[in-house]
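Heads up, one of the protein chains got dropped from this complex, but the rest are sitting where they should.
The letters A, B and C name the chains in turn, as written, and every chain counts its residues from 1.
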Amino acid sequence: MKGMDINMNEQGNSVKHKAMPRSEEELRQLQNRLSRITGQLNGIGRMLEENRYCGDVLMQVAAVEKALQALGYMILQSHMETCMVEEIEKGNTEVIDEVVGLIKNLK
Amino acid sequence: MKGMDINMNEQGNSVKHKAMPRSEEELRQLQNRLSRITGQLNGIGRMLEENRYCGDVLMQVAAVEKALQALGYMILQSHMETCMVEEIEKGNTEVIDEVVGLIKNLK
Amino acid sequence: MKGMDINMNEQGNSVKHKAMPRSEEELRQLQNRLSRITGQLNGIGRMLEENRYCGDVLMQVAAVEKALQALGYMILQSHMETCMVEEIEKGNTEVIDEVVGLIKNLK
Partner (left out) sequence: MKGMDINMNEQGNSVKHKAMPRSEEELRQLQNRLSRITGQLNGIGRMLEENRYCGDVLMQVAAVEKALQALGYMILQSHMETCMVEEIEKGNTEVIDEVVGLIKNLK
């Protein structure tokens, strides 16, 4: 696991502190997407205050759902390309159970 | 349509300005949900900066997706109980086409 | 409710036997869609027997999911245009709770 720290706890057992260092570029892209989604949410807040028609508000909610789903798939793909590949290369194919579990949770 | 203003435009035709006045209570609830979702998104931003494990980030993305979906259903139900009911009572059942279109767009 | 029979049970209370008579045309369309979906499922069964590549099988599963979703929306729209409208016209807007519950269950 990229960036996984193995520390010893008091009982001397190894403890995994899972971490995932991302490239500057990837981090910037993800933060940009998050900012845009936050901006869209603020827009929905303003539409509600202005008593805008529910149909228009719902169109915006659907747009944010799509943007969030795209963000989720982006992080998923990156997770699969880094952490998952490393685990598989170490022979730990159980990581696939975890990935499938994550996929089931995402929309 | 509740709160729909009928104005005359320059040609003297009526123009619909669709609007949807919401109760103070409903507006407060929706804004609270939006604030909470924005807070969750900020939390995801911090997780990314701290290089947190993608699996944990994806769990948070899935949680935000669920919260956003719940917000969408809340607005949908309110839309159906107000605007849609009024249109149906006026004999305008075509509003159902619009509502089904909105439903298909939501997750 | 279109086609709802009100009978008296042994205690003399009215019992609803909810039913929904569909037009010949609508019934034919729905049955055609069901047959096509069953055919697609049989196709998936054959692909599995022929040891076809999972990616191709999954594309077919996704296609059946879409066809089934379209069938669901068709029945939902019909439900809203008939049963729901009648209940609303009778002043029973609680039917909307039921419809929103059904929507949440559909994909």
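By our rule, a contact is a pair of C-beta atoms (placed from the backbone, for glycine too) under 8 Å apart; a residue touches a chain by one contact, two chains touch by 3 or more.
All of these numbers come straight from a predicted model, not from anything done at the bench.
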item: Chains on display which the left-out chain touches in the complete complex; value: A, C
item: Those residues of chain A which, in the complete complex, touch the missing chain; value: 73, 76-77, 80-81, 84-85, 88-89, 93, 96-97, 99-100, 103-104
item: Touching residues on chain C - with respect to the absent chain; value: 1, 3, 18-22, 27, 30-31, 34, 37-38, 41-42, 44-45, 48-59, 61-62, 64-65, 68-69, 71-72, 75-76, 78-79, 82-83, 98, 102, 105-107
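Here, only the chains that are shown with their structure count from here on.
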item: Inter-centroid spacing, chain C versus chain A (mean Cα positions, whole Å); value: 34
item: Sequence positions of chain A contacting 2 or more other chains; value: none
